[in-house]
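Incomplete set of chains, arranged as in the complex.
Chains here go by letter, A and B, matching the order in which they are written, and residues are numbered from 1 within each.
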């Protein structure tokens, strides 16, 4: 297992208009002055564990091994849901046990889970509404500073919630997925990963709009719809130089369908590089 | 007095869409390359000294002693308002004299104030519209770098504006406060601090909606209104799994009233832990 990289990432649904993320950083630097705190993002839909789980799973590997990822999308704060730390795939994850780390766990055999024990870490009793500041941030700081090893965070436990995402359904004639999130450009990001696609050519249908799965946005003229396997390995529907969200009138939660095309005899896959 | 922590926090109403905050950081790093610059927040309502003062007062203690807090909500930039540095409660504060630091001062006896003197610091004449970049950022950098001690920033002075906030009114039957700010979840944060509440049980009324003051969001069913003493010590009205702002149709500035409940004979306080 890699030792800590010194990096602590933060992903929340707090936004950046209020100082909630800022005070989490104050707490971290108070305990670990040389931490390298990186904002992963804070603008996810409020309370959307699904969007958060989608991005955590697809983002963490771009950070060095030994990074501590703190995720606080926590609509159950103050209830009996567990506060957990996970060691998986040479990274650490800290947050509520509500499905946020389901995708990480599913792709990382041998993940270990600990119940974060504030008493053992010497923390004062947390507030009942802001565990990001009072429990997750200090636990991450202690771990990243190397003062508390992973095992010192608390007793071993298991996750109560092991699913944080809808899975695509693969049928005879196609694949049924869902739009998980929409980016600032109006691109529609689905839960259909490239591993399901094989060597075939595909059409993608969202809200009655149909387009081919090609290689990149620039493979179609300005103003046209296009589907690509995006840089995070999932099928994405975009409009070149425009917003697919606006064009199709859809948002996260909309259904997406892939239909395989019969290639012309003798032809290989037509488009994807 | 603690020496500088090396941390400089920034709170502004500039937003993050334009590079105003970014160039302030460029100026700071140019003078103090190893500074640890932390965004407290930048999305406060434009020009709202009251929101800024509310958050500065309630956020700064989460940072280590010796932190330099730069606050630039400065609708009077270019006018005769003073530019000040304050030493209070083992922290430093830098910004315009317009009430931003009223809450800090009120809670920190013995605060000292200096008039920031750009000439003495060797700064070029500032622009007339961006003192955050030309005066406050370099003064903070010099102070945090330890090149200029607090006394070297300029002559002692006093604040012209010592109030930046509405105070709650405590009467016979209740407490009248105001919603100071609304967070991304639609939670309504008031100016009523927990010190006013004693051991009694309270109902909270906003825009005709009434709810009990309980311990946390999870104490009511999904979709119900609830009031809590939030993690910053003030009364907050929330809707579990939803937006109290949307439900009640109110925003910052709305009135909030607390009414004490008569406990059943022999009962202790009913709810708060």
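Criterion: a residue touches a chain if its C-beta (ideal position, glycine included) is under 8 Å from a C-beta of that chain, and two chains touch if they have at least 3 such contacts.
Here the structure is a predicted model, which means the values were calculated and not measured.
J.: So we've got 2 copies placed here, but how many does the whole thing have in this file?
T.: Result for the total copy count in the complex: 3.
What we mean here is this: only the chains that are shown with their structure count from here on.
J.: With centres defined as the mean C-alpha position, give me the chain A-chain B separation in Å.
T.: Going by mean C-alpha positions, chain A sits 31 Å from chain B.
J.: For the complex, give me every residue of chain B touching chain A.
T.: Chain B residues touching chain A: 5-7, 9, 11, 16, 36, 38-44, 55, 59, 62-64, 67, 181, 183-185, 215-219, 228, 230-231, 236, 241, 273.
J.: For chain A, which residues count as touching chain B in their complex?
T.: Checking each residue of chain A against chain B gives 13-23, 25-27, 29-30, 33, 46-47, 75-79, 127-130, 133-134.
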